[in-house]
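What you see is the complex with one protein chain gone and the rest in place.
Our next item is chain A:
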Amino acid sequence: MSTLCPPPSPAVAKTEIALSGESPLLAATFAYWDNILGPRVRHIWAPKTDQVLLSDGEITFLANHTLNGEILRNAESGAIDVKFFVLSEKGVIIVSLIFDGNWNGDRSTYGLSIILPQTELSFYLPLHRLCVDRLTHIIRKGRIWMHKERQEHVQKIVLEGTERMEDQGQSIIPMLTGEVIPVMELLSSMKSHSVPEEIDIADTILNDDDIGDSCHEGFLLNAISSHLQTCGCSVVVGSSAEKVNKIVRTLCLFLTPPERKCSRLCEPESTFKYESGLFVQGLLKDSTGSFVLPFRQVMYAPYPTTHIDVDVNTVKQMPPCHEHIYNQRRYMRSELSAFWRATSEEDMAQDTIIYTDESFTPDLNVFQDVLHRDTLVKAFLDQIFHLKPGLSLRSTFLAQFLLVLHRKALTLIKYIEDDTQKGKKLFKSLRNLKIDLDLTAEGDLNIIMALAEKIKPGLHSFIFGRPFYTSVQERDVLMTF
């Protein structure tokens, strides 16, 4: 890290966070553009460690510069832009979320940043989307908070005839803290428990001598099929860490290396909780054998999730992407509008906000049985166990299977692209697509669509149209064309 830094801004507030494990995060900062003084840092969050890698002055220097050039900011209304820096001279990477907001009576530009050592670049990149999504949402809420603070502040000035600088907007910091700490904890847990990029097939169920050796054949089929149908996003719960992790590794075989790095194993004695945005995560039940899956966070995951319980061999899945995204957006909007209408701090506490929104009723039956059977995974599982374990034969066969899936997904995208003239026309011929691409089994179509969604976001929404909640009926209608 550089030692030559200008003096820091005076008296920057700092929150030190005690983490149980190693923290890859050096610091998080909140800065704003002062119309007189330029970029200023308002708050620093840093893990509590013995070894200080970055001094406060250095952090401030870096944070100030995240707003460099933002005087020229030219963004859409309400946009939260992401800037990403790799500064070899300083040996750090910085992720900054830049947004406009009303605070202290002025409209200004703000930046919430996290700083990591450059050595963590390959560790961080697979987690980038997760971090950005989570920080973006807290900024959305924080921005409303700031706006309301300002209104209250103006009212207070009018009523009391005084102005206390220290009151201005301070309350946004606890709100940001409420998300910065979990992000730090998540990164810390990923450092120690993320799934490796390369998985040894010997550590998975696919190394069994025969299908059904480790778990019931139907369960394995359901688990993998549903996992693929939900874009490779799954939560594996159980009482035995070993059993859970074996399933986690098995499911991760069907992911790309970066997606594996965005997946987490469970640890016997750990207190890991569900984290929105991970692809596969293993979680342990508590001593009573129960497990709590937070509805809000599951809804905020970028893809629908498969829930796999290895104790009772059940597999449940969320609705397909377009329904999930629609539900997610409705939930987010309700949460934000409830936040907007809240009149006190108690009302604005996280996770209770939707109680106040009478217009929104979430459907809690988000996890349902796997309805659609596929032939792709079934044939794969029927066949792979014919190959002798312990050699590289099964790995090769798996790679072939994944290649087929990816090629089918690309063909599907191209098919729809041609048929709709790159989205200019409506897509009407799902039946033809299924026949032409040999995807007549509903489960097969779901798997390929899910894979296609990951490389072509918005495909589900485009095909199945706006009445998201009737996707099944919609597809039936499309079938008749």
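Here is the rule we go by: contacts are C-beta pairs under 8 Å (C-beta built on N, C-alpha and C of every residue); 3 or more make two chains touch, one makes a residue touch a chain; residues count from 1.
The rule we apply is simple: contacts and distances are computed from a predicted model.
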### Summary
From "Signal peptidase complex subunit 1", "Ubiquinone biosynthesis monooxygenase COQ6, mitochondrial", "Large ribosomal subunit protein uL14m" or "SMCR8-C9orf72 complex subunit", the UniProt protein name for the chain not displayed is "SMCR8-C9orf72 complex subunit"
### Task
Could you tell which one of A:53, A:181 or A:293 touches the chain left off the display?
A:293
#### Entry: Chain not shown: contacting residue from A:48, A:216 or A:329
A:329
### Summary
Note that chain A touches the absent chain at residues 2, 4, 65, 68-69, 72, 74-79, 81-90, 121-122, 125, 128-129, 140, 143-144, 147, 256-257, 285, 289-296, 307, 316, 325-326, 329-330, 332-334, 336-338, 340-341, 351-352, 354-355, 357, 359, 361-365, 367, 379, 382-383, 386-388, 391-393, 395-397, 399-404, 406-411, 413-415, 417-420, 422-424, 429, 432-433, 435-438, 455-459, 461-462, 466, 469
